[in-house]
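Only one protein chain is missing from this complex, and each of the others stays in its spot.
Chain naming follows the written order as A, B and C, and within any one chain the residues start at number 1.
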Amino acid sequence: MTQTDAHSSEAQLDAATVPSGSTSTTPKPRRIAVLTSGGDAPGMNAAIRAVVRAATFHGVEVVGVRRGFQGLHQGDMRLLGPRDVANIIQRGGTVLLTARSHTWRTPEGRTLGAGHLKAWGVDGLIVIGGDGSFHGAHYLQQEHGIPVIGVPGTIDNDLYGTDHTIGYFTAVETALDAVDKLRDTAASHERIFVVEVMGRHAGHIALDVAVAGGAEEVFLPEEEHPAEHIAQVVRDSAAKGKASSILIVAEGYPGGGEAVARAVEAQTGLDTRLTILGHIQRGGSPVSSDRVLASRLGEAAVLALIEGKSDIMVGRGNGGMTFTPLHETWEKSKDVSRDLYRCAKTLSV
Amino acid sequence: MTQTDAHSSEAQLDAATVPSGSTSTTPKPRRIAVLTSGGDAPGMNAAIRAVVRAATFHGVEVVGVRRGFQGLHQGDMRLLGPRDVANIIQRGGTVLLTARSHTWRTPEGRTLGAGHLKAWGVDGLIVIGGDGSFHGAHYLQQEHGIPVIGVPGTIDNDLYGTDHTIGYFTAVETALDAVDKLRDTAASHERIFVVEVMGRHAGHIALDVAVAGGAEEVFLPEEEHPAEHIAQVVRDSAAKGKASSILIVAEGYPGGGEAVARAVEAQTGLDTRLTILGHIQRGGSPVSSDRVLASRLGEAAVLALIEGKSDIMVGRGNGGMTFTPLHETWEKSKDVSRDLYRCAKTLSV
Amino acid sequence: MTQTDAHSSEAQLDAATVPSGSTSTTPKPRRIAVLTSGGDAPGMNAAIRAVVRAATFHGVEVVGVRRGFQGLHQGDMRLLGPRDVANIIQRGGTVLLTARSHTWRTPEGRTLGAGHLKAWGVDGLIVIGGDGSFHGAHYLQQEHGIPVIGVPGTIDNDLYGTDHTIGYFTAVETALDAVDKLRDTAASHERIFVVEVMGRHAGHIALDVAVAGGAEEVFLPEEEHPAEHIAQVVRDSAAKGKASSILIVAEGYPGGGEAVARAVEAQTGLDTRLTILGHIQRGGSPVSSDRVLASRLGEAAVLALIEGKSDIMVGRGNGGMTFTPLHETWEKSKDVSRDLYRCAKTLSV
Partner (left out) sequence: MTQTDAHSSEAQLDAATVPSGSTSTTPKPRRIAVLTSGGDAPGMNAAIRAVVRAATFHGVEVVGVRRGFQGLHQGDMRLLGPRDVANIIQRGGTVLLTARSHTWRTPEGRTLGAGHLKAWGVDGLIVIGGDGSFHGAHYLQQEHGIPVIGVPGTIDNDLYGTDHTIGYFTAVETALDAVDKLRDTAASHERIFVVEVMGRHAGHIALDVAVAGGAEEVFLPEEEHPAEHIAQVVRDSAAKGKASSILIVAEGYPGGGEAVARAVEAQTGLDTRLTILGHIQRGGSPVSSDRVLASRLGEAAVLALIEGKSDIMVGRGNGGMTFTPLHETWEKSKDVSRDLYRCAKTLSV
């Protein structure tokens, strides 16, 4: 095991394992902009703070854009100093607000946004969000030549190019807290609990919650099980002497938690309760892992712009920084760990 | 303001404000039983511990009955010493388990249970639960002359005769935590969130959560609002400059959270999200107020049996102990504080 | 048990149990000020919000004074509208800041402060803090005729005239969380843990934490125990089969936690660990009970000013509002519940 933790040194830039973005010889930016886009995620504020503070440290000014690309389109922006981001590292949500923008999908909308950036003298843009948001950034770079850097901020952890995304750890913790509470009642009552957690396209949250929550079974978006199998899980569980069962279902599993709950009730007749956690998984004060990740990535994004990189996402992998071309983040996918999935099965014995 | 905190002294038993149960001159019990019944509530373990420890302190043995009245009917019981209840005060659920019993509803079932109690030499029974469970205890006393004491354990806080029930404070805290998390996202996204909390017959949880969570409106089981009023709340809120609204709905409001969410969407077209917290409100480590209440009431129940009381529920009111005939707990009702309801309205200005 | 929850009605003002403040016939105030003073307490923000919102509801403007009496002395104040206090109900600390003021202790200092209030057209002042802060308010009223209302905000709960003070519930919860964590280690390691909690003059926090944490013994400021007694507690505990002991010590116990820890080690030779929680008990998001109390009392303070009351503290007692002359809050004292103290002893059997 090697422990490479060095940040974006020249040496590392040459390293084969680091997919480098396009590195130009343009002069260091004097003013950059930052926005948050898409669904909010805990730790976005920590990332904003890191961008503003790191830029200040390196003599670069920062403009904060409100409401994501919609605000960029409307020119809703203002200068941010290091004190403006004081006392936000521990807050959920995003002080820059976020929105889904329809106008940004048109070249005209993006031209307007690029105009605002140029009017403000902005030399580069940092976008904190998911792959949808990176699409928007990529077009801005392609069409208007504005350097863009993506910072992975989404609770789903489904972004190729980074081990973890900002917000993921907190979302797992929130869902796990709910499972722990249900376990108290499940153990007291001898019931079946079905818990639907977020994850439309990927089962990362569901799998971690299932392992950490000691669930009897986990249902991922990747595969559908026949109703009979679902019932068998519950029956096997009872046969092993377990008084109750907790089943974790990713939002993206066919039919969601409701389908699983219905299958259990129909097949076993047992008292089954469904909990849909929903948006509470997006909120809350970020846990330490999300704050540390956001601090590292926010700084890395500023350094990347200073070094002339563009059209890439900064991330963490193999104990070091990673730089992934933005287009790969939506073209490639990051699977859940099959190894952890197997571990979950083994430990529910 | 007087601060009467004295416990069940002779003086207090004479006090006009304390509805005393029947007090006989039977000798001090040598062995009592304890069970938990109905929906589990955080703090039940603290109450069990208090019963066992207080009884031991006063030289009385304790038999723990598993699975509530169902276990009593089946004779599923064993002696509990003070070390058996070590390290459970902080745990959610109930180590004695709980169940809903159908057999208990028949005289035959109760005769079987009474037989088990007598076979074990039990002189009195403490029932931790809600008014349904108190019904079962009342019949046992009526039909078989076994002294019974009720301890209010239910998250709903809807029991006449006590300011608060064991589990209520924790349930409110759990729901509030969810509302706080949604607020992060609501503030970042400019959305409407509808949160359904527990409370089939009473809005106690909903009202406290609404006030503590700074919600824009609360919907109690007691009154139905026309869809138009619901929409007006959201429009007024927007007109006041609020970027988002959080609406708290008690489970027992006609149509529940779904009806409110549908009304908002239909009338305003705004992006509305519904969260149904469900059974997570029953679990979790009890907060201090529930543990202190459970400790006081568990001890009080033992003292009540020793003093020869029966067919009453112990509770807290006006800063002191209260003793309420069991039948009043289901014949009378405890309303939500109209004063707090008004306060909620005022502060959502 | 009677459930009187009616708010400050004329009827209640006549009630013998409610110490009424001086009620004048002066016209309704048009502008009032609010400040937080002394040690900060969780829930102060909820109280500020309630003052601003309730005043707005009743057509009264609010001026916020920063840094307590020091800011009043310096004229550091500004108008607060209902949106200025949005999204603060869940935050620890106080957005108005607090400070200890030396200048306020002189008549000259107070004259300056009164001048600022008059210049701003302020007709009444609400002071959120402890009895030291109420002293400052009382003098302002006496010397300059400005109506003042006190709102009890201190984690220590040692104010005569109210069952609980804002911040108390959260401080207990924070200390309890620490005790729960130590119990994990104590149970695994067979050690003695001494935990010092806040409470210089009163043992309210210590006692609640001891009961809720299932501690083996609690040491209150009110009484000193010989070292031998302390050691005996630990030996008795071991003799009962307890693998470990947790001892809770109020800051104000002679010698504090260190004295107790030293006594245990000297007398028993057992591995003893001391934890001093300190200021973390002042922070954190307020629990629901503190937010509800703060919301009620903030509103009550505004209503009291509108009704022409002055020189009193609003509080809660016997399930209703209470009004206590400010001078009584420092002349009289509120003892810990002897009943709960006895309960703690009984349950540590």
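By our rule, a contact is a pair of C-beta atoms (placed from the backbone, for glycine too) under 8 Å apart; a residue touches a chain by one contact, two chains touch by 3 or more.
Just so it is clear, the structure is predicted and the values come from calculations on it, not from any experiment.
Student: Using the contact definition given at the top, list the shown chains touched by the missing chain.
Tutor: Hidden chain, whole complex, touched shown chains: A, C.
Student: Just one of A:H135, A:R183 or A:R282 touches the chain that is missing; which is it?
Tutor: A:R183
Student: One chain isn't shown here. Among C:P29, C:G284 or C:G315, which residue touches it?
Tutor: Of all options in C:P29, C:G284 or C:G315, contact with the hidden chain holds for C:G284.
Student: Any idea which of A:V211, A:I230 or A:A263 touches the chain not displayed?
Tutor: The one listed residue touching the chain not shown is A:V211.
Student: In the whole complex, what residues of subunit A lie against the chain that is missing from view?
Tutor: Interface residues of subunit A facing the absent chain: 1-3, 5-7, 17-19, 46, 49-50, 53-54, 56-57, 82-83, 86-87, 89-90, 161-163, 169, 172-173, 176, 180, 183, 187, 208-209, 211-214, 240-242, 285, 287-289, 291-292, 295-296, 299, 315, 317-319, 322, 324, 334, 337-340, 342-343, 346-349.
Student: Would you write out the residues of subunit C that touch the absent chain, in ascending order?
Tutor: 36, 40, 42, 91-94, 97-99, 174, 178, 180-185, 187-190, 193, 273-284
Criterion: only the chains that are shown with their structure count from here on.
Student: If every chain is a node and every touching pair an edge, decide which shape results: line, ring, star, complete or other.
Tutor: Per interface graph, the chains form a line.
Student: If you list every residue number at the subunit A and subunit B contact, are more than half found on both copies (same) or fewer than half (different)?
Tutor: Same residues, largely: of all residue numbers at this interface, over half are found in both copies.
Student: Computing the C-alpha centre of each chain, which chain sits at the greatest distance from subunit B?
Tutor: Of all chains, A has its centre farthest from that of subunit B.
Student: Rounded to the nearest 5 degrees, what angle rotates subunit A onto subunit C on CA?
Tutor: Rounded to the nearest 5 degrees, it is 180.
Student: Counting only C-beta pairs in contact, which pair of chains has the most of them?
Tutor: Per-pair contact counts point to B-C as the maximum.
Student: What whole-number Å value describes the gap between the mean CA coordinates of subunit B and subunit C?
Tutor: So the centroids are 27 Å from each other.
Student: At least two other chains touched by the same residue of subunit B: list those residues.
Tutor: Correct list: 180, 183, 187.
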